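One protein chain is absent from this view; the other protein chains keep their places.
Order as written gives the chain letters A, B and C; numbering starts at 1 within each chain.
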Amino acid sequence: MRTAVARRGSPSAHLETPTMQSGTRVATAAPPSPPDADRPHRRDRVRTGVNIAIGVLLAYLVLFPLGMLIYSSLKDSELKLPFQIPGFTLGNFTKIFSSPRVLEVALNSLIFVTGTVVVALVISVGLAYLFERTDLPGRRFLAPSTLAPMAVPATVMAVAWVLAANPANGPLAILIRRVSGLSVDIYSLPGMILVAGIFGVPSMYLMLAPTFARLNLEFEEAAATSGAGWLTRTRKVVLPLTLPGMSAAAMLLAVIALEEFAIPSILGTPDQIFVFSSLVQAALQPPSGLSDYGRASAYGVLLVLLSLVMIAVYRRQTRESHRFRVVGGKGYRSSPVRLGRWRYPVMTIVLLYVLVAIVIPILTLVWTSLTPYLQPISLDSLSGLSFANYGAIFANPSLTHAIVNTLVISLVTATLTAGLGLWLALASARGGRAGRALFDLSFLVFAVPSVVLGVAVLFLYLFLPIPVYGTIWIIVIALTTRYVPRASRMIQTSLLQLDGGLEEVGRVSGARRGTVLRRVVLPLAAPAVTRTWLWVFANALGELPIALLLSSSDNRTVVVLLWDMIGESANYPEASALAVLLLALSAGSVWWVNRRGFQQHM
Amino acid sequence: KPPPAPDARNLAELYRAAKAEGQVIWFAPKPEAQMRPAIQAFEKKYPGISVKYTNKKAPDLVTQLNVEQAAGRVSFDVSNAGGLTVLPSLDMAAKVDWAGFRVPGDQIFDGNFVYVWAVPKVWAYNTDAVPASVVPRNWNGLLSPRWNGGKLTVESRGSFMTVWAQDRALGTDAGLDFAARLGRLHPHYTDNTTQAHTNISSGQTPIGTDLINLVLEDRAKGAPIAVAPVGPTNANKAYLFVPEGSPHPAAGRLLTAFLASPEGQAALVGSYNSIIPNDTDCSQAATNRVIGALCDAGVRWFSETDIRQYQQFADFFPQVEQALGTDVN
Amino acid sequence: MIMQNLVAPDHAVTISGLEKRFTRRQSSEVSLAVDDVGFTVPRGSFFTLLGPSGCGKTTTLRCLAGLESADRGEISMNGKSVFSAQARRDVAPEDRPIAMVPQSYGIWPHMKVYDNAAFPLRYGRKTCSRAEARTRVHAMLDQVGLAEYADRWSTQLSGGQQQRLALARALLCEPEVLLLDEPLSNLDAKLRAQLRAELRSFQQKFGVTTLYVTHDQGEALAMSDTIVVMNRGRIEQIGSPAEIYDSPASRFVADFVGSANLVPGVVDGVRGADNVVEVKTSVGILRCGRSATPPAPPTAGREVHVCIRPEHVRVVTEVPAAGEPNRFPARITSTEYLGDRREVVVAVDDVSLRAHADAHLRAGPGDEVGVLLDPEWTVALWS
Partner (left out) sequence: MIMQNLVAPDHAVTISGLEKRFTRRQSSEVSLAVDDVGFTVPRGSFFTLLGPSGCGKTTTLRCLAGLESADRGEISMNGKSVFSAQARRDVAPEDRPIAMVPQSYGIWPHMKVYDNAAFPLRYGRKTCSRAEARTRVHAMLDQVGLAEYADRWSTQLSGGQQQRLALARALLCEPEVLLLDEPLSNLDAKLRAQLRAELRSFQQKFGVTTLYVTHDQGEALAMSDTIVVMNRGRIEQIGSPAEIYDSPASRFVADFVGSANLVPGVVDGVRGADNVVEVKTSVGILRCGRSATPPAPPTAGREVHVCIRPEHVRVVTEVPAAGEPNRFPARITSTEYLGDRREVVVAVDDVSLRAHADAHLRAGPGDEVGVLLDPEWTVALWS
């Protein structure tokens, strides 16, 4: 602890403690002092109070659902609610581990998660590098376009993929078969991995982009002049320096892949490929409707344990934070790497990716929204297209209400989450031991599947005398709880990049900590914060399980409407029309954030 | 605190009490558009009571009601049960003397449930992909090697097999044997029947399990889908009930009674939602398009008549999953 | 409390017993970056920390700024204690009356040049109106030669321009104590001289106490009122430039500040009223007109080093007769042309001596010459 305090990055973290403050006050109050000499200290106290309040709020948001989760996991509540059952048991866990599928599922999950993370990591690192670090032609336009589909729920995306690439009549599969003679089966582990990987790219790209954008070019140049080729210097210099960003992004995607249900369900069920999330889903959504909360919570606890492992790994990797300080106050430059004669070949590859991964699914979605009934893209059915579905959804009296709800929920959640995430990231970087503890604590809900988290929040507010049940605020609370750990990690990785000297020089110039934070740290972290905001906004737009679970008659959102259309009446065309609406919303916000958040000098 | 059950004995008293409540909140697993005519008819007949409708899947409804009742904060007045959600819903329903509100006796189920529409399961095929000559005529026709390897789409939880537990002539043992043989064809499994339906109508799989109203809806929009003459089949009943502790108990009762009445049924039938006879009976084939379609295809059907059947289904489905090889746990 | 106010108020900065350890995480090996450093800086003086790379200059300065917490020792500024390890007092940097140019400049990449410079006037200890800030910033940028760059992004400056920007920003803080960590190292001699003069005049005009870290002995000698020579975290000598240069306290100082010829020997005797020390060395008897304060009265036979600076070694073309005091025959080993002079290395027996000769000296390597070591500037060093 002593050494941590003495280290360059946290020169006076301990100044926050009351003893130090009183010491300071005595020293400055003794001589005939100007009248406002102790005003800063009152301000300090107010700030400490505010900090404590936020810390308590965060702890509350995290600890209660977590407590609920552990409590439920120890209840054998197959057909009842956890608190209707006396006594505790480990039965849920023994049931899980004695399931005959446990090995198969574990192996499938491992392959699926690893594959998804690798696919998404490779693609998004490549895109982040190309868009943020090089002079790739058209990057201003391509970068936002890769983010556009972020708000489309996975279910809709998976169906779009099925339509586009199913082996029977998907135009993409047919095209590939014609061109290369290969028959691709999307209903397979590789197919699931590919779709889930591509689905994860926007989120990952958003996490990685600021990390890459901030990297001082000088480090790469030093390697280039030492004779290291592009691959070597990327491997040995660029990637290690962006390690915190990459591992945070990989972790995020690992849990997304672990809990994502729609893709394994739609692409895995046909060939009976089960992964972990299928089990959670089976426990939580049996046909009878009576969820086995005990078992679902036990799965949640297992994921919490898994996230403990991830905390350990992540902490280890970012422990020596000075290793990632790449934004310094000397010779900082970040002009783009020149691709030279690779410019156009690389652009072609990127365009191809955008075509396959973004354009085709979106095109399929738009196509579906214009058709009377679900059918793959083909010239024959061109004549049947109409805007009837749009007419139908806009005639739906609940839509206006749902749009308002959705916007309020997404805006409030994004803002709240970005704010709390920023606070938490700062606390972990600058707030000493308590801050880091809180940061790690928030991590515990990182991996809790959203359905399980939603149930915990549901129970909590049904029984607490806080009147949020049935309103949009319960959804805001649940989503905020869910996204804060992710958001804080996104922001923390960019704080790790800042050299302490940048802050120090501000304080030596006489600016208070708060001012330095506002004027130096925040502007430098701003790209990460705005992108985090965008990520939360888009994900909140499209988040389904929590919205579904907590939805009542007054707080229904657009995705819930969308789900209704798919759920009982299989009306994918109308659902697609709604998805196109979500797509437009998220594309609009991507455009807006990019326009505002882009800094010319970087 | 939930209001006490109304002491109304007849519809007039009930309407008075309901009007005082002013509102009724109805949750059911159907798109709002399909329910709109019935809602409008209700609001016209009983002015002063507004209906707030929410579409929610049946299992989600049970979940929500279960939790809300435990917390003493039920948020809706009319709920829905059918198939496997019937058993858990039994305890959640308020005790109502439906006969007093002029619900026909054969639509009252287990005292507190009201039968309002049926969802017959059928086998459907894509008319573009399957020539009329090869359409299976019976359950055994489904086992033809022609459908081997993902050509046949079924719902993996086995609900399409309900009729094997229902019809003595078929029998559960034969059903399990059938399921095992079906499993060997490597069907294209889906999580639920609606997904199977989209697979068929979009031409991805030529044939599979389906629900008759989905087939009829898409057919009306021009989709190349038709009902295969595979029978007998199960016509799943859906019931409405008023949850214990609901916020507008009188209005809930009033709406339920209305939907069960001939007026309500007349408003519902247009969207393929209506009661049908418990056994194959083609006398209303001309007026009821669901019955018409079943009769045209020559599919025989059964509906549940006894609460014990639901327990049989609940026991049977896990065995079907085992036989198919689709059990998750 | 009362104690602190007793510190003589004419000392702007007082440090005592400062010690700073760095612990390495893996090996938990401890290294002392600053080791028992203490000095007092009179108000308004120009005080320089001089020492080889890695000797702890920056660390000392950072402790003064409050950016690093020392492990031991006391620091007070303007009579107020700002740091005391014992009393666990550590005033925050923003509450110390300082400004600083860090060695890594600390230029904010997200701001324009103007905004970097204007920071102290906007958010610092003494803020001022927008209009006033505008004039003052522009005047300062003008002084450091960055007027035309005001609305560039700070990342578009050259190395030296960034350094000047950091200097401008520090000067705009109007501090009572100005901490400068090699603020001119990347500038050319012309600009350096100009900024040095401006720094000096600024310092004298506002009476601001300046702590200046430099690796440049010439700069230290030219600008400072007092120089502290540091080595391996410890202080070697404190004194005025002339004291440091002409009467170094140790071999390290003699060698580090300017160049010095050091010849080992033993005391032969102390003559005369002005304590001329005669030292027996391998080249012969050397008369030393000066000597460092000896730890004990020098006795014959005590080991000693004789120090003479190259500019006091006169190289003459006529070879002297042997035996004359401080005058020896020698042979030129090498010469280096430095523009205004020629640096010559001569060998007297097996001792090499460095001398500054006339730039156009007519003698080359191998030539026999005479050398004369001016006794008045020859120093006897005891350590």
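Here are a few things to note about the model shown:
Convention: contacts are C-beta pairs under 8 Å (C-beta built on N, C-alpha and C of every residue); 3 or more make two chains touch, one makes a residue touch a chain.
Just so you know, these numbers come straight off a predicted model, no measurement behind them.
One chain is not displayed; in the complete assembly it touches the shown chains A, C.
Looking at C:D255, C:D268 or C:D367, the residue that reaches the missing chain in the full complex is C:D255.
Within the full complex, the residue among A:G138, A:P240, A:G514 or A:G588 touching the omitted chain is A:P240.
Only one of C:T14, C:S69, C:S154 or C:Q217 touches the absent chain when the whole complex is considered: C:Q217.
Checked against the hidden chain, the listed residues C:Q143, C:Q156 or C:S352 yield one contact partner: C:Q156.
With the whole complex as reference, residues 22, 24, 50-54, 58, 103-104, 145, 152, 156-161, 164, 181-182, 185-192, 215-218, 221-222, 241-242, 245, 255-258, 309-311, 336-341, 356, 359 of chain C touch the missing chain. Residue-level contact of chain A with the missing chain is found at 218-219, 221-230, 232-233, 236-237, 240-241, 243, 320, 322-326, 328, 330-331, 338, 340, 600-601.
In this text, only the chains that are shown with their structure count from here on.
Our note on geometry: chain A versus chain B, Cα centroid distance of 38 Å, whole angstroms. Chain A and chain C have CA centres that are 53 Å apart.
Residue positions of chain B in touch with at least two other chains are not found.
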